[in-house]
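One chain of protein is taken out of this complex; the other chains stay put.
The first chain written gets the first letter, and so on, giving A, B and C; residue counts start at 1 in each chain.
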Amino acid sequence: AESAHESSSGKKYASYTIFKAKAALTVYPVLPKFCTIGSGNLKMEKNGVVMLVFWPAIATRKYDWEKRQYFALSPTEVGSLVSLGSSDSCEFFHDPSMKSSSEGQIKKSLAIAPINDQSGYFANLNVVNNLNKTNDRLSIAITKAEFAVLRTACSYVLPHIMGWDQVISPEKQTTPKSAVNRPHPDFEWSR
Amino acid sequence: AESAHESSSGKKYASYTIFKAKAALTVYPVLPKFCTIGSGNLKMEKNGVVMLVFWPAIATRKYDWEKRQYFALSPTEVGSLVSLGSSDSCEFFHDPSMKSSSEGQIKKSLAIAPINDQSGYFANLNVVNNLNKTNDRLSIAITKAEFAVLRTACSYVLPHIMGWDQVISPEKQTTPKSAVNRPHPDFEWSR
Amino acid sequence: AESAHESSSGKKYASYTIFKAKAALTVYPVLPKFCTIGSGNLKMEKNGVVMLVFWPAIATRKYDWEKRQYFALSPTEVGSLVSLGSSDSCEFFHDPSMKSSSEGQIKKSLAIAPINDQSGYFANLNVVNNLNKTNDRLSIAITKAEFAVLRTACSYVLPHIMGWDQVISPEKQTTPKSAVNRPHPDFEWSR
Partner (left out) sequence: AESAHESSSGKKYASYTIFKAKAALTVYPVLPKFCTIGSGNLKMEKNGVVMLVFWPAIATRKYDWEKRQYFALSPTEVGSLVSLGSSDSCEFFHDPSMKSSSEGQIKKSLAIAPINDQSGYFANLNVVNNLNKTNDRLSIAITKAEFAVLRTACSYVLPHIMGWDQVISPEKQTTPKSAVNRPHPDFEWSR
């Protein structure tokens, strides 16, 4: 293992993980995708997400990555997370098979609720898979300090998963007024 | 559609849109403009804005981009938005024809007011056009989570629409004390 | 006037100005200075500042740039500004001639105090010059929205005037532990 070479053109991976008695939670950002439009310009096609990966403990300080469950937070869900008051809770529902033939067969819900003594939050992920007849529940306690890390890091990446850092990059300085394409209402549900 | 090429020199477009029953709201940043001054240096000539585009619903999940109305927030108006308390409201008045022969013929006002149950804000845009004898009203509810996205993204772009990211860019390191030009008092009204 | 060329290598200037009945206030960041140390490396020699320029009104919407007075906020003074509560006040004292033969002959003080109805702050600059037998007072009201702009923009530039953006620039990735030079206690007063 060595430190990064300055001339490297490779991709870089980094995540934030908290390990607790019954599960671990790994969090990392995923960038938006852009597609080419007329005149060599680019338009955001798909927003980025903040990916949450829950994976269960199988023994003391051993966790099973094979049994991981993903939950991808959209920009608006990240907004909900970073604005959560110390006694607030929130819940998100996802259907990863939306608009496919198996729509409605897999249901994911993530609930974040404050711990009674205000020392942090519980995050509860529930995945119901009617195809496999399985129901996975993964739960992890997030301390105030850990939540502050998530809040700070998610506030930092939010403009990036929205693609706004690309718009304001000075090398690509422009007035997007005339060129912005009509956003499509399906956009919000098609992630 | 493909992801962005690393070597692309094109412009990039990204916006944040919320779709509701009666209208949609699209938001994106517009960079400031710089002009050359002596010795190949550049000075901000016109600040950037955060552009709000309201467009009406014409059927279930169908929106009419042709009937859109723009409202461009100045840095100070963005400051007002990002510092809005949960029970605060604000209102902005714009005359897009200021200093032209049709000054005062078109009046735009944007009011942002809290929803009674503190679940978010209502944004109401009113455009009175005396030339066309029209009066367009567009209204949209913004949830707390959506407003948190706007607050975070607008706080992020504020220094950029003010041009401060250009001043502190280390490749252009300088002490601007002697070279800063006298700001003109009209500047504030001439956007 | 034209927009910035992408290939320009010139310096860029941008500031934020508020114009009121009796005075104007112009604010802009000034970068820190680095000096070379052993092995081609660089060390911050002098921190940057947030420069405040007060200039008086001499007629309706006319301001006299020749009569401007500067007040340079250090990182800690910027910290005081950005953490100011809505009913808090603060005051800073500067001697621009410190450690010269005229030390103590010019005294600058800046007081920031809340407006009674909590609609913003008053900033009062007082410059006593015993050499010229002058005493200049400049005062300006800052609305909540304008203060939010200053708070957001100053929070943004604070790590830059501290030079921390240079330390974490990935092209210059390093562990500064062994190379960091002993900060000098005079540093704090020598700006």
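The rule is short, and it goes like this: a residue touches a chain if its C-beta (ideal position, glycine included) is under 8 Å from a C-beta of that chain, and two chains touch if they have at least 3 such contacts.
No experiment lies behind these values; they were computed from the predicted model shown.
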Given A:10, A:38 or A:85, the correct residue touching the omitted chain is A:10
Where A:51, A:90, A:115 or A:141 are the choices, the one touching the absent chain is A:51
Interface residues of chain C toward the undisplayed chain are 32-37, 39-45, 75-80, 82-83, 90, 155, 158-159, 162-164, 166-177, 179-183, 185-188
Those residues of chain A that touch the unshown chain are 1-4, 8-19, 24, 26, 28-31, 51, 53, 61-63, 65, 70, 143-149, 151-153, 156-157, 160, 165-166, 169
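Everything below uses one rule, namely that only the chains that are shown with their structure count from here on.
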Cα centroid separation, chain B vs chain C, in Å, comes to 27
Distance in whole angstrom between the CA centres of chain A and chain C is 38
Residues of chain C that touch two or more other chains sit at 3-4
